[in-house]
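Presented below is the structure to which this report refers.
Every protein chain but one is kept in place in this view of the complex.
All chains are identified by letter, namely A, B and C, in their written order; residue positions are counted from 1 within each chain.
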Amino acid sequence: MFAKRTDLALEARELWQESAENTTKLSGVKAIKTRREGYPVTRVQILDDNGAKSLSKPVGDYLTVDLSTFWQRKPDYFERAVRAIGAELKAMLPQEGAVLVVGLGNSAMTPDAIGPLSLESLLITRHLRAAMPRQFAGFRAVSAFRTGVLGTTGVESAEAVRGLVKEVEPSFVITVDALASRRLGRVCTTVQMSDTGIVPGSGVGNYRAALDKETLGVPVFCVGVPTVVDAATLAADLLEESGVEDFDEKRLRGKNHPLMVTPRDIDAQVRELSKVIGYGINWALQDLEISEMNALLS
Amino acid sequence: MFAKRTDLALEARELWQESAENTTKLSGVKAIKTRREGYPVTRVQILDDNGAKSLSKPVGDYLTVDLSTFWQRKPDYFERAVRAIGAELKAMLPQEGAVLVVGLGNSAMTPDAIGPLSLESLLITRHLRAAMPRQFAGFRAVSAFRTGVLGTTGVESAEAVRGLVKEVEPSFVITVDALASRRLGRVCTTVQMSDTGIVPGSGVGNYRAALDKETLGVPVFCVGVPTVVDAATLAADLLEESGVEDFDEKRLRGKNHPLMVTPRDIDAQVRELSKVIGYGINWALQDLEISEMNALLS
Amino acid sequence: MFAKRTDLALEARELWQESAENTTKLSGVKAIKTRREGYPVTRVQILDDNGAKSLSKPVGDYLTVDLSTFWQRKPDYFERAVRAIGAELKAMLPQEGAVLVVGLGNSAMTPDAIGPLSLESLLITRHLRAAMPRQFAGFRAVSAFRTGVLGTTGVESAEAVRGLVKEVEPSFVITVDALASRRLGRVCTTVQMSDTGIVPGSGVGNYRAALDKETLGVPVFCVGVPTVVDAATLAADLLEESGVEDFDEKRLRGKNHPLMVTPRDIDAQVRELSKVIGYGINWALQDLEISEMNALLS
Partner (left out) sequence: MFAKRTDLALEARELWQESAENTTKLSGVKAIKTRREGYPVTRVQILDDNGAKSLSKPVGDYLTVDLSTFWQRKPDYFERAVRAIGAELKAMLPQEGAVLVVGLGNSAMTPDAIGPLSLESLLITRHLRAAMPRQFAGFRAVSAFRTGVLGTTGVESAEAVRGLVKEVEPSFVITVDALASRRLGRVCTTVQMSDTGIVPGSGVGNYRAALDKETLGVPVFCVGVPTVVDAATLAADLLEESGVEDFDEKRLRGKNHPLMVTPRDIDAQVRELSKVIGYGINWALQDLEISEMNALLS
């Protein structure tokens, strides 16, 4: 059986429901649909171990904002997206305390660059508060960290973040990362926010690789955007829907390299979404208008 | 009927042969397989109008070097690839005269950047020959041009090249460009060289967009590497092989954006292949060892 | 006698006046001071051959906008700078006809990158007018060209522009380039606009290198910003003012490399001024508000 890969709780729930083997009702999982600023929002709550086991994800809240209509560029599409992400994130985050924002991923590989790129739209204030406490009393203390790539640092992302957390002592951590989805329609159109921590990259089963409350000592919130679909997952879905049961999975792999499906203008889309996420985090943390963020970040 | 897209003459021939409608023998097309430096080489010759019509490509020679084993990084894989490309190209090009090398494509979009990136490994000598004719008498005169992107120049690639050719007056032009393939296995593993000119991008049917002997007044040779597979083409092939006849093509398109299938490490692969192509052109044009190119380009 | 180098007509006039040898009045040169949007403007007019010979610059108009206060970031400093540059340029340029904007200089060398960087803030419309004449009737046709660096193209800037002008047939050309100044206080604070054409780089005395009406066949307007001061010029000035007459010029040269004096944050300053210039050209050519430019360029 081919394991379909997804980082979205929304899709994990869909997969469970589509599976012929699951004849009972999914227990321990709740899903609620709402809208925010014109964008559909789905909240998947994994309530207990039953739910966690069924969806292969930790207990916690997973919020998904559907930005499909963002790309139609209707009036205020950018500002509405920032407020939608910002307001949902604000409701999830602690209402006070310093924060460390961690951009995971490889800035030299476009679909993986959303973490480091988002930090470029983030208001960094920790050093300003330290130097001018009176003037910056109105700002939450925000610091940022780009983990880099193992091959160019020799240090696991989780190790580096752990060291920094010990030194900087934030109240909580926000990670920003690229995710994998199984649906083309969700690529560069969906933002997931969760309160569960994350195991970046292929770190499955590697305890030390996790970034969560257990390993870092403070709560870890995650913002992610699917930027690629695994080519094999896509094909498996496609063939299944067409009633084909057996297919040669190898046919879908490149001769030497894993393959992904991604939009042709991925560079531009990742850049725009990174700005939405950076500004969304600013919205959630600081008491500022978008025009004020523009001025501070120019 | 879904039109499968390929820029490779090799694949156009395969498609013709696979088609159930083509019950006769393909006339006006010849294919010969050889090897060079350990890499398989296929020469497809389109000999007449019959062949051109069948394969929807102009009459001419199309050489394909299969670099699949390049990525296994066996001894001298880079040097052998340079010599393979270089020797095949040398046999195709005029043995003397100044050359203008044109890097087509968008350097800000990774899979499309192979043209501009290749120029970074090219030995540029025209200005040196002009300034120091005695010292550089041993070098062919080489100049280079990055066409840029229509949206940032307002000028079609073909217009800009035409203007430059009038001024620089090269004996011939070499273009370097990214191609589309229908087979995952050929992405970033195949280099096609042809003596037929090119219609870049989606310029089909646009006479002024062509870069060929007719529009530029000098012969135009083309070097190209497939870096993506159109997602819809891939799926159509896949389903056809699995015996599915009808499928909803829309299912394979992103909500708002055309999709492509590409290797996960496309950034690194495009960078390496660009160097192979730049050095291969140097090999074809100049009488230099690879170590000498390293020294001159460092 | 040490030759002080400046590209500013304003400074050429100052140098003439400071020179002890020039005991008569400077004839054939007129200078008028005004203000625009709060920024001082000086117009130096070289009226005849006498003036041209005295200042070693061609007959024509040279407008200088002093943006020193830009860096104090008072209200609307950016918008005012765009309107100041834009309005002065508009008064100088032909009121209709297509334009080709040429970014001279090396984008990989920060102080030399102002030409190519300015093009990133320019509205490119020629291709849009060609494709959708009705919808874009309200826009002037603008195309752009980055000349690149001789060492990476093998082609002189002037040759490449000449070829493009033949093909694109603009009514006039605007060049954007980095200049040399003799005064630290003018570095990254002064914009010079002239209607005289330009000889880029060290092309002095090289007829073919000029970009002017004679070589291109259409009028050539020039926008430039001094980004460096030649270290030897600075020292000569400094010592002269201190009453030192003889000094060892070699003392001011690096062991192997010419030296320049430049602001520490030159990267950021060049980026900001490039945007002012790009927007200023848009202001001069198109009937648009700055907020509309923001929207079109985002």
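Rule of thumb we're sticking to: contacts are C-beta pairs under 8 Å (C-beta built on N, C-alpha and C of every residue); 3 or more make two chains touch, one makes a residue touch a chain.
In this text the structure is predicted, and so the values were computed from the model without any measurement.
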Displayed partners of the chain not shown (whole complex): A, C
Among A:Val29, A:Val44 or A:Val142, residue touching the chain not depicted: A:Val142
Per the touch definition above, residue among A:Thr24, A:Gln95, A:Thr152 or A:Ser298 touching the missing chain: A:Thr152
Sole contact to the chain not displayed, among A:Glu21, A:Glu96 or A:Glu167: A:Glu167
Interface residues of subunit C (partner: the chain not displayed): 68, 71-72, 108-111, 184-185, 187-189, 228, 231, 234-235, 238-239, 241-244, 247, 251-265, 267, 269
Interface with the undisplayed chain - residues on subunit A: 119-120, 124-128, 141-146, 148, 150-156, 159-160, 162-168
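Just so it is clear, only the chains that are shown with their structure count from here on.
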Centroid distance [mean C-alpha coordinates] between subunit C and subunit B, Å: 39
Distance from subunit B to subunit A - Cα centre to Cα centre, in angstrom: 37
Subunit A and subunit C, separation of their C-alpha mean positions in angstrom: 46
Residues of subunit A engaged with two or more neighbouring chains: none
